[in-house]
Each structure stands twice: as C-alpha cells, then as structure tokens.
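Note that one protein chain of the assembly has been removed; the remaining protein chains are unaltered in position.
Moving on to chain A:
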C-alpha cells in the first residue's frame, strides 16, 4: 500500500516555481532516494510531503488520509513522521534537552523521555555528551544529535534532506548504517534526497530523478543509470556519450542507428526516427588490435584523440565517425599503451547502447 501518494503537486514562492506536476507514490517500508542537481526542488518536495509547508496545488494523501481536505489533522500526521535536514541543527541547550524536544512536544512522561533519550544517545555513540551544550559539539556530532532527536519519536516515515552533504566519511557511514538498519528491522519508510548518485544507489530500493522542479523518472537505480528517459536525466546521471543519430532499420530485436557515418546496433526499440544514442563511458571497451573472439555486437576501429585523467580512471576520447568517450582504469590505460594518435579497436554491446528521442536543444 502506498503510504504517501502525491499527484500534480505544485509549489511556488512568489514568482519562483519550485515544484510542478509532481506525481509520486511511496510504498510502505521502502527506501526511496530523490536525486537531482541543486535547486531541482528536492528539499521543497520533502517539506511538502512532511507537511512542513503546504503545496499550492495538487492532491496529497499520507497514511491514506487526504491531507488537502483535512488540515486539522496535520499536527497528528506530522508527529508520525520525522525529518533530518542538511545542515546540522541543534538548539542552544544540552544534548539531552535537544534529543528530548520531540518527546516533550508529544507530552511523554518524564520517565519515558529519560529512558528513550539515553537509549538513543547510546545508539549514536554520544552518551558521554548527554549533559554537554549541543552547540559545542562538532558538525558530525551535531548531526548525530539531530538524528537521534528524530529517531526517539519513532517515526513511521523518515525524511532525510541531504543528511550527509556536509559530513566526513565516518559520520556519513554511521548515519547510513543507522538508516539502513531501521529500514530493515523496523520497516521504517525512508525518503532521502541526495545529489550523491552513489549514495542513492547504495541506500535506495528505488530512485526518483528530480529535474527542474518535477520528478522526471523513477525506477530501480540501475534503470535510471543505464536507461535514462531523456537528455537531462542522462546528463545528471553522468552519461559521457550522448550522440544524435537516425534510425535505419529494426531487425531481430536490434535497432540500427546511423551516427556520423557509422552504423551502431542497439537493443533498445526505436523511440522515434531521430534519436540520441546514450552510452556510458564504462561500457565502451578499448583494444589495441582487432579482438578475435569478441561477442559485442558493435566492433570498429577508431583513432585515439584525447586522454584525460579522472582518478582512478582516465577519460579516453576516440574518433570513429563520431567522438566517443570511454572510461578506462588508469592501470589498463598504461597496459594498453594508450596515447594520443594511436589506432584502437572499440567494442560495445548492443545492450549498452540506449536510445532516447531527439529533442530540440
């Protein structure tokens, strides 16, 4: 059952349109990552879904309750959810009082607050700071205080707004671990926004890509990475090669596309006559001589035109009618003796060649 269901959400601040046409369903117990560039509306969407601020238009139901019609129940619904923000936020009080805030708002008894706060601080490894002033802690510690402050209230849905964007790798790992465990053991539904693609992939069952105020694509992260629906998504998920082409024929499950005088085979059904070919750099294999037992459908000679280090990889640009960028490990580039001006062979599986309709740009 969908625990959150949103349709046609629109939100603007004055003349600035932050969200439009947002459709999203979040299943109970899943981890959904919203990925997208800064300013694409991720934080705003999380705030709208956590009922921190109202949308201007659209339908929204949370826990099966139509929240647009029932404004009177927002406080109760909000108390079943929790949100952790990007910037570590602590209040000018002791660590204990910071973590107790949500429980005090809910009028929990003193004994219960005592027990749960101490438990929560234990869990994030901050017991020794219980009586310290929260503002004196480091950024990573403050974020852990903020996380325990949310978790003591036992939220059914947890929103994380770029929770680790400002943190060191150790604090990031701690927070990711806690979130994954809560999801696994307590079945907590988690919505996390991040501009870190790897974090999205690591944590989430499903990702939604936000571009310019709307959700452009949702699905398992592998789909979004390998088969982006359009050029903007492809760009955001780090596709190196987006090449315009023309569909020539379609036979036996393979589409032939002509680009730069070269015919390339793709396993994607043609979405239009004029297309763009989307190829991830790591899917392009380089060889020094013609491979004998190569099973890739696409195999052709090319001229190496540029080598660019991008540790631990190198970006190798080759020309074969059109320019293609291949991602090669630095070690392999050495072993192959790659340098500008040499002739190489490239192989490419038809499955790795994704097609999107060509749009004016």
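Simple rule for what comes next: contacts are C-beta pairs under 8 Å (C-beta built on N, C-alpha and C of every residue); 3 or more make two chains touch, one makes a residue touch a chain; residues count from 1.
What we mean here is this: contacts and distances are computed from a predicted model.
One chain of this complex is not shown here; going by its UniProt record, which of these names is it: "MIP18 family-like domain-containing protein", "Amidohydrolase 2", "Sulfate transport system permease protein CysW" or "ABC transmembrane type-1 domain-containing protein"?
"Sulfate transport system permease protein CysW"
Can you say which of A:41, A:58 or A:82 touches the chain missing from this structure?
A:82
Please pick, from A:15, A:38, A:92 or A:109, the residue that touches the omitted chain in the full complex.
A:92
Determine which one of A:149, A:232, A:280 or A:354 touches the chain that has been left out.
A:149
Touch as defined at the start, partner being the missing chain; which of A:2, A:101, A:180 or A:267 qualifies?
If we include the chain that is not displayed, A:101 is the one touching it.
If the missing chain were put back, which residues of chain A would it touch?
47, 50, 52, 75, 78-79, 81-83, 85, 87, 89, 91-92, 101-102, 105-106, 146, 149-150, 153, 159
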